[in-house]
Every structure is written in C-alpha cells, then in structure tokens.
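Structure incoming, see below.
All protein chains but one are shown in place.
Right after this comes chain A.
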Amino acid sequence: MDILCVCGNGIGTSVLLKVNVEQAAADLGMDVNVTTSDAGSAKGTANMNDLVLTSNELAPELEGTTTPVETVSNFMDLDEVKGILQKYAE
C-alpha cells in the first residue's frame, strides 16, 4: 500500500515518521511504499495514496481528502504506528 507521511515542512518530522513506518511495516510483514510531503501540497498528493499519516495538529489541514487520514501522537512509538497499520492490513 502507498502511505503518505505529512508534516509542516515535509523535511523533518515526516521523514522521521517515514523511517518508523517502514520499520513497523517490515515488522508486520507488510509491503508499503512511503513518501513524505509538506502540509501545503499534501492535499494534492493524498488521493494518490491509500493512507495518510500526520500529527494531531496538522490533521485539520487535510480535511476534505478522500484518503483515510490517521494521526500519530508519538512518532517514536513503533507500537502505535503498528496499531494503525494493522487496521489497514488486508
């Protein structure tokens, strides 16, 4: 599945989240393709993905997108990330 990680600038927190999503997916044996984006351009690219991950603060920026948006409160908690991914694992 294609996952988009969104942060304010697309360079810091989203990159860190991408690293941990890839790790969590590997642990779960899921095949994922993770990309990153800033909140401003995320609306345009969100529809090309199966899932969008972002923080609680930035989720409102993504309102209106048809792709499911999930928020992560602790980007460093692999268990939290795994819990979200499992909901979408087929």
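Quick notes on this one:
The working rule: a residue touches a chain if its C-beta (ideal position, glycine included) is under 8 Å from a C-beta of that chain, and two chains touch if they have at least 3 such contacts; residues count from 1.
In this section, contacts and distances are computed from a predicted model.
Per its UniProt record, the hidden chain corresponds to "Ascorbate-specific PTS system EIIA component" from the list "NADH-quinone oxidoreductase subunit NuoF", "Ascorbate-specific PTS system EIIA component", "Penicillin-binding protein transpeptidase domain-containing protein" or "SigE family RNA polymerase sigma factor". The chain that is not drawn here is touched, among residues A:Ala26, A:Met48 or A:Met76, by A:Met76. The set of chain A residues touching the chain not shown comprises 7-13, 15-17, 19-20, 23, 36, 38-39, 55-58, 73-78.
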